[in-house]
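Structure record follows, encoded as structure tokens.
Here the complex is missing one protein chain, while the rest keep their positions.
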Amino acid sequence: MDKILATVVVGAWLVTAQPVLAEIQPEPLGVVETLPETYPAHWIIVQDGSFFHMSDGKFMVIDADSDEPATRFKGMFNGSFIPQFYQAKSKPEMYVAETFHSRGNRGERTDVLTIYDKRTLAPIDEVIIPPKRASQMPLLYSLQLVDDESLALVYNFTPATSVSVIDLSAREFVGEIPIPGCALVYPMGGRAFSSLCSDGTMLTVLLDDNGAQASSSRTEAFFDVEADPVMEKAAIIDGIGYFPTFMGNVVPIDLKGTTPSVGAKWSLVGGEAGGWRPGGLQLTGSDARGHLYVLMHPEGYDGSHKDPGVEVWVFDPDARRRLRRLELELPAITIGLTRDDEPLLLATNINLEIDVYDANSGAHLRTIGGFGQETPFLLHGSH
Amino acid sequence: MDKILATVVVGAWLVTAQPVLAEIQPEPLGVVETLPETYPAHWIIVQDGSFFHMSDGKFMVIDADSDEPATRFKGMFNGSFIPQFYQAKSKPEMYVAETFHSRGNRGERTDVLTIYDKRTLAPIDEVIIPPKRASQMPLLYSLQLVDDESLALVYNFTPATSVSVIDLSAREFVGEIPIPGCALVYPMGGRAFSSLCSDGTMLTVLLDDNGAQASSSRTEAFFDVEADPVMEKAAIIDGIGYFPTFMGNVVPIDLKGTTPSVGAKWSLVGGEAGGWRPGGLQLTGSDARGHLYVLMHPEGYDGSHKDPGVEVWVFDPDARRRLRRLELELPAITIGLTRDDEPLLLATNINLEIDVYDANSGAHLRTIGGFGQETPFLLHGSH
Amino acid sequence: MRWLDKKMEHSARGLAQRTSRRGFLGKLAGLVAGGAATVPLLPVARAQDNPFPEEQGDPNSCEYWRYCAIDGFLCGCCGGSANSCPPGTEMSPITWIGTCENPVDGKNYIVSYNDCCGKSSCGNCLCQRNQGDRPVYQPRISNDLNWCLGTSSNIYNCSTAIIIGAALDT
Partner (left out) sequence: MRWLDKKMEHSARGLAQRTSRRGFLGKLAGLVAGGAATVPLLPVARAQDNPFPEEQGDPNSCEYWRYCAIDGFLCGCCGGSANSCPPGTEMSPITWIGTCENPVDGKNYIVSYNDCCGKSSCGNCLCQRNQGDRPVYQPRISNDLNWCLGTSSNIYNCSTAIIIGAALDT
């Protein structure tokens, strides 16, 4: 359609254009590239919050194996006002929870869950949700899918906290679940989610067939919000959430069922001297082997929990054992990993470029910058 | 209202906040600064097109006399998708013609003329206009006011060209005037405007009391679109538009009445060797004395008409005489001047900072950068 | 954008030393603090009969004592001040709170970091410090949240630091 129209109209222009044309085969007009349904394992999705232009955030698909600045950029899609992002594993869809105002930075607010096709990077549908979406620095557990990716859950903060439930097959908002005193959405087995609460407990909500609340439960308090609060920036490995704490411990919580089971806290630091603590924006990750990656910095203090990390420590979480320490070329604020068996460790460094490492050897492979990135807050391995 | 609400609600928070409060006088909440109705003569308005985030353009009010990075920034307001801007002289209002889409970068398009109060930098009203506003690099003559600033005229390009007429007292769109083969809006005396046409003529449209077309006329062709086209980036001094040409001439056109009178072309370069030509984004300006400023570069060639200039030449346009040459610290893409008798010459340099010069002596006074500017395409002296 | 880049280089140096006491965005803001430091540090002392505490330092520097738990653009660099919003913005009625020590009197004060809303990011004097900051499940002391709530627009422009009380038992 476009191509036909294009040819016609350009033809019309050329009637009046100088100089006139000789007969050669014109190149086709209207060609638009597409991407594979399953991305190569080392393609990554860079989530740029565009902190200086929040209404124009970007997600950029980048080939992290490539050293060619031009061709490693595979495409982009937008996300408005520090959006939340989720990449489906069971279908070629990506979800962006975003906020618009009718006049850009003013006017009526509309929140939507936008559904993208991974092959075209084009929005294929949207679901309008209550204009309550949490507006905050990007966190993985602000938008999650549960029940075999049939339900999307969006965390709301007004400052009353709740969760919007979206039926993805029906493409409709089906309800809002209040979670007073609690925050965020951690996916559970089945139609359930959990949230972290200010009293040191975890709230779990079980949803009925209509996406309304069937029941809810609370764990005992399992952390001290004053002495050693858990961080919300967990890594979930085989259904077990690993929650680092400010003081360098980790709390494993089994989320596989419909009620969480809190395991015993263990130390990431062990006997290591130097005041090492976890810190950063997204400071945990995991690989296909089920290893846990944590961004660490020395000389921790009250307030260092978002400081850049200078090493990534890799753990076998079952054995509660540190496997290796990866020293970073530059301090990093965020890490991510690719999904394969020879994973890349991705790190947003303090120049806001992406450092790419061999996650096994720790070797620094390349630095990816200059692709229009501004504030790449989160790094997602692709599916 | 806000202040009351603020106090109340913060109070509520503090009930649960640790540690508890001792009795001191809290600072007031909800205070918002305001600006004078008439800005000091050396305050400027920097029009940042935000070329990398076009939907989030900014206009920044800056004290160009100040060397204090923090306090010279007086405030900002937004403009969406390479907006057009006009600052009223007869009332404390500013106008922004801008474009929105219902979903940021997609969805239904809405164009509006937003009316700002200079004292609050807040929008006081908007007029929805046809979604045809010319989307192009910022040009001064895309939005103009005529008839004692009672009518606003917005240039449209779809690619059919027309002008939207807005009645500013009624705050309503009153009609659209087609200007086939012509472009832009040059204000005439009374309820009239002119446009430059691709055949080398100027079209003039006289508006009736309802803002509809009463009559129109065309000048003879006064420039050769191939050999020496006029630039659209004119300076209007006392009702006379000075249009530079690609080859370094200038065509004066008297716009004071309701039909333009084209004067004799004269040379900006005279006998000067070196291939000097006018060039840049906004390459002309004027001061209160009625002197004409033109941004110039040497070694001109086909395509250099937007290259940065390395000197600003100042002319007495009545005497057709060059008064001085001002050498710039850094090449510049855009110039502007303040309104007073000791004017500042403002120049957006090729680092996209603002160089401030004494327009009389040419002395470089300071460089203003680091105020969040990204692509400051136009520089406006304030009123 | 040049200034941000400079700040990044600055932050890289600062981080390499691993001695800073500020977060990465704060480090980015370091250069602006430096820039503003070309402004002599003006004592902001007040008369004794005035109920407000005495202060000193540069209110447009990220190092200023009030900003111990701030995260955002300092409104003093955006057309407002440490305790007022820039023209045309709207101050959020509720926000997060920090407890900061005033070096002049050694006392701790409760600082309310009310955001100014309705225009896009000011872009100046980006500053992040996280003393006492906690995750978003403790919102009243979490600086990761955009507090442009209860305002006509959700859009964030800059952050103030308003003293609303003195802290006891510190």
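Per-chain numbering from 1; labels A, B and C assigned in written order.
In this section, contacts are C-beta pairs under 8 Å (C-beta built on N, C-alpha and C of every residue); 3 or more make two chains touch, one makes a residue touch a chain.
The structure displayed is predicted, hence computed values, not measured ones.
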Contacting the left-out chain in the complete assembly, out of B:L184, B:V205, B:I237 or B:V262: B:L184
Selected residue (touches chain absent from view) among B:I45, B:V165, B:A192 or B:I333: B:I333
Missing-chain contacts mapped onto subunit A: 2, 5-6, 9-10, 13-14, 16-17, 19-35, 56, 58, 61, 67-71, 73-78, 116, 119-122, 351-353, 369-372, 374
Residues of subunit B in contact with the chain not shown: 51-55, 81-82, 99, 101, 104-107, 109, 134-137, 139, 157-159, 161, 182-184, 195-198, 225, 229-232, 281, 297-299, 301-308, 310, 330-331, 333, 350-352
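To be clear about the criterion, only the chains that are shown with their structure count from here on.
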Distance-maximising chain from subunit B - centres being C-alpha averages: A
Euclidean distance of C-alpha centroids - subunit B vs subunit C, Å: 34
Subunit A and subunit B, separation of their C-alpha mean positions in angstrom: 41
Whole-Å separation of chain centres (CA-atom averages), subunit A against subunit C: 27
Of all residues in subunit A, the ones touching two or more other chains: 52-55, 104-106
Contacts with 2+ other chains: residues of subunit C: 94, 119-121, 123
